[in-house]
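Please see the structure below; I have some questions.
One protein chain omitted, others in place.
Then we have chain A:
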Amino acid sequence: MTKILRLAGLAVVLVVSLLFAVFVGDQGPWYFAWVIGTVMIILISGAGAIMLDAQSSLSPDGEI
């Protein structure tokens, strides 16, 4: 039951996100770009840190 509720919740989030994307993408393209861009910036900077972890595990005493 919990899983079904969680799935339903995620489905609602998905629908709201799609509606948001359609409406804001049309009416306010730069607002939409800000949302997408900020998420992208966070993900790329986070990926950079995780990549550093991987690099460090290959050569733990290496240069930074």
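Points to keep in mind about this one:
Simple rule for what comes next: contacts are C-beta pairs under 8 Å (C-beta built on N, C-alpha and C of every residue); 3 or more make two chains touch, one makes a residue touch a chain; residues count from 1.
Note that contacts and distances are computed from a predicted model.
According to UniProt, the chain absent from the figure is "Cytochrome d terminal oxidase subunit 1", selected among "Iron complex transport system ATP-binding protein", "Cytochrome d terminal oxidase subunit 1", "Carbohydrate ABC transporter permease" or "Phosphoribosylformylglycinamidine synthase subunit PurS". Considering the full assembly, A:L52 is the residue among A:L7, A:V22 or A:L52 that touches the omitted chain.
Think of the hidden chain as still there; on chain A it touches residues 27-31, 33-34, 37-38, 40-42, 44-53, 55-57, 60, 62-64.
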